[in-house]
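Structure, as structure tokens:
Every protein chain except one is present and positioned as in the full complex.
Chains: A, B and C, in written order; residue numbering restarts at 1 for each.
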Amino acid sequence: MKDKVIITAALSGAAPTKGANPAVPHTTEEYVREAQRAEEAGAAVVHVHFRDPNTGAPTTDPAIMQEVVQGIRENTSVLLNLSTGVYPEAPLEMRRRPIELHTPDIASLNPGTMNFCLVSHRDGKIVYDFTFANPFSASLEFGKIMTERGIKPELECFDIGHVHNVIFLEKHHHFIPTPMHFCIIFGVMGGVPFNSDTMNSYLHALPPGSTWVGLGVGPFSFPVAMMSASFGGHVRTGLEDTLFVDYAHKVLAKSNGELVERAVEIVKLAGREVATVAEARELLSLPVRAA
Amino acid sequence: MKDKVIITAALSGAAPTKGANPAVPHTTEEYVREAQRAEEAGAAVVHVHFRDPNTGAPTTDPAIMQEVVQGIRENTSVLLNLSTGVYPEAPLEMRRRPIELHTPDIASLNPGTMNFCLVSHRDGKIVYDFTFANPFSASLEFGKIMTERGIKPELECFDIGHVHNVIFLEKHHHFIPTPMHFCIIFGVMGGVPFNSDTMNSYLHALPPGSTWVGLGVGPFSFPVAMMSASFGGHVRTGLEDTLFVDYAHKVLAKSNGELVERAVEIVKLAGREVATVAEARELLSLPVRAA
Amino acid sequence: MKDKVIITAALSGAAPTKGANPAVPHTTEEYVREAQRAEEAGAAVVHVHFRDPNTGAPTTDPAIMQEVVQGIRENTSVLLNLSTGVYPEAPLEMRRRPIELHTPDIASLNPGTMNFCLVSHRDGKIVYDFTFANPFSASLEFGKIMTERGIKPELECFDIGHVHNVIFLEKHHHFIPTPMHFCIIFGVMGGVPFNSDTMNSYLHALPPGSTWVGLGVGPFSFPVAMMSASFGGHVRTGLEDTLFVDYAHKVLAKSNGELVERAVEIVKLAGREVATVAEARELLSLPVRAA
Partner (left out) sequence: MKDKVIITAALSGAAPTKGANPAVPHTTEEYVREAQRAEEAGAAVVHVHFRDPNTGAPTTDPAIMQEVVQGIRENTSVLLNLSTGVYPEAPLEMRRRPIELHTPDIASLNPGTMNFCLVSHRDGKIVYDFTFANPFSASLEFGKIMTERGIKPELECFDIGHVHNVIFLEKHHHFIPTPMHFCIIFGVMGGVPFNSDTMNSYLHALPPGSTWVGLGVGPFSFPVAMMSASFGGHVRTGLEDTLFVDYAHKVLAKSNGELVERAVEIVKLAGREVATVAEARELLSLPVRAA
């Protein structure tokens, strides 16, 4: 089983909208179609940030969330992973909703505070400059909600210290079950870039026995996927992470499915195999769920 | 000159008070005496957080600051390094004062946002759980004030990503002069712990030509000093960082001077030499200052 | 140009023979055909170990070398890289021949001594247990021959210390021109395995400005190629390194060309582009060569 790789498709994120790539889903219909394409291509998990179908803005409106969750559940068999990051300046009350109103298989949990910035690496322009605040009290609270409801936390770390926050909280507060599952993130300004040092430090910081998936933003999306597949991790791709299937030539991805196809190639080149949904469930030690 | 080591004595910090160790200075007289002892023992720099002499609480009261600065300037020849971190929840307005009202040789500049927590590693109790917010806009502003006033920024990084924030800001906004001077910090909960990985990652993240000083909190104070002296960095100690001269046996330090004596020993064991104030000024490329 | 990746095809090595994969070239005709296929697929360099066409054994027989070199030169325009490693127990006299009798564009130079072992990772059987001896005197001699004859050395390092040997020899003996070009090797028993630590250590050991290509043996061939493409290196593949195009399912590669096709995919996923022969020549600062 250790040679099985779970592919996650992050269908749409907080930032990218249809304006940047028409394949980014806004409506329920689009979410469902993207989830189906990702599944067909080989994804075992879809990660979802909800959007207002009219404006494209991030939302946790209960009706919208309900429709999208139901649509994906009814039309695919992938594992559902909901974001509790929502967007950097979202209040905790809003960020709690996806795990209070739903019981996704997996949900993201952010154990570290940082500057979450959007910048131009060409001219240095600082487009957004947010404090993404995740106090220890909130991490504990979110972890406890997830544990009670049988939702597997995906611990989203943007910097090396964030992993150590988790280790402290788990050791002393047992706020989530072990083995833990991490998402190590590279390339968000305010967190760490992708290089051989940050890769190495993340991997050594993770507690033995943990599972992990790498996430690279923009040009680092496939490089991080290649690294993750090579070093025993799981692989994530999707329109949240990159709009392009060929970054050098700025070729837009036609769908999440097209990005997942590339992830499948990478898994093969690494000499590993793509995990099915059932295998993903086992690999992540997902809580048993009543049918 | 590369074999000269600048020793900084951090006379008193935001957290430790006389209750924890009677040698922690609260009054101007005590600050001056501690600065003198540190200088006698070999320190070329003193780093200062101001305190209300009556309550011991952190302050940036202009009258108190003035008295302490003047006392140290008149009674020692060490370089003066003032904190603009002040304490984690201090408002930016308060944190700006030490560099608006004074022109220390050096001042700390915090280029990263984090959870700044005080915890017990024995029982996991979370004593403080602050968001230490340092948005990019504030880092740019503080850097510009310092540059205009000829104050050398000491870039205090608590996590690996913080170094990369600086690199981005310097590259595109030239907010401070190069070569830059970093303080790489280990052991504050919310940032990185001290281990061979975080050491290695920090060192590789620093831009070539930078100077740096290591800072370890509590039990990591001397280990980080030994690492810094061994790998070409400068050394910091002082009652802000550790209350104990022998941590294993919980022997309280009698003064900053006693801690500096240990730093001097470490420098020698590393085969290097202690820098004088004049050498420190040159090593840090301090701006020329009118007498 | 830094986003251009040179692909090297190592047509055949010391160890693998036609018995293991029928595509391994033994005859001149086969070498030429494999070089052509590699070139068509995108390789700018072919790396060659010579073999006796009858027995398949490694050789440096002048007539055999001459025929193969001439065949490749006349039928392709790729850069030619000849091995001076030959095989681990080959005497220095034999290993010197490829650079004494020929002037390839590039030749391998081994700056470190090690156990060069062939083992089974299944049952631990030690098939070969050679001392691959490369004393400093031999590295200096080989470097001088190459420099005099305008052959670019590819510095083959099997362990981290080997890089440091080169740095010492270059610093004090200027035995080869700079910037230097390294081949960092992972997975040969007696050298380092492939993991995030060895990757990171190699990259930091290389002198600034160096070029490098990663080489992974067997199951590590494509993983090393993926990390090399991601971290700014050049890419090598070929039947010397791996017999399989799909290691998990033990699918034999039909030719070096098929392996090069995978390398081309990897380069694209990394957001970079495949270098032409002319670009490779420039990237490696190859000595000007009289036509």
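As a convention for this text, contacts are C-beta pairs under 8 Å (C-beta built on N, C-alpha and C of every residue); 3 or more make two chains touch, one makes a residue touch a chain.
As the structure is a computational prediction, the values presented were derived from the model and not from experiment.
Student: Any idea which of C:Pro22, C:Pro62, C:Pro179 or C:Pro193 touches the chain not displayed?
Tutor: Missing-chain contact among the listed residues: C:Pro193.
Student: Which listed residue, B:Met226, B:Val260 or B:Leu283, touches the chain dropped from view?
Tutor: Within the whole complex, the residue contacting the unshown chain is B:Met226.
Student: Taking the entire complex into account, which one of C:Thr27, C:Thr60, C:Ser108 or C:Asn165 touches the absent chain?
Tutor: Of all options in C:Thr27, C:Thr60, C:Ser108 or C:Asn165, contact with the hidden chain holds for C:Asn165.
Student: Among C:Met65, C:Met114 or C:Leu155, choose the residue that contacts the chain missing from this document, as touch is defined above.
Tutor: Going through C:Met65, C:Met114 or C:Leu155 one by one, C:Met114 is the residue touching the chain not shown.
Student: Since one chain isn't shown, list which residues of subunit B touch it in the complete complex.
Tutor: 3, 194-197, 199-200, 203-204, 219, 222-223, 225-227, 229-231, 246-248, 262, 265-266, 268-273
Student: On subunit C, where is the contact patch with the chain that was removed from view?
Tutor: Touch with the absent chain occurs at residues 112-115, 117, 119, 121, 123-124, 126, 129-137, 158-161, 164-165, 168, 171-173, 189-193, 197-198, 200-201, 204-205.
Basically, only the chains that are shown with their structure count from here on.
Student: Rounded to the nearest whole Å, what is the centre-to-centre distance of subunit B and subunit C, using the mean of the C-alpha atoms as each centre?
Tutor: 49
Student: Which whole number of Å gives the spacing of the CA centres of subunit A and subunit B?
Tutor: Chain centroid spacing, subunit A to subunit B, equals 37 Å.
Student: Which positions in subunit C touch two or more other chains at once?
Tutor: Within subunit C, the residues that touch at least two other chains are 204.
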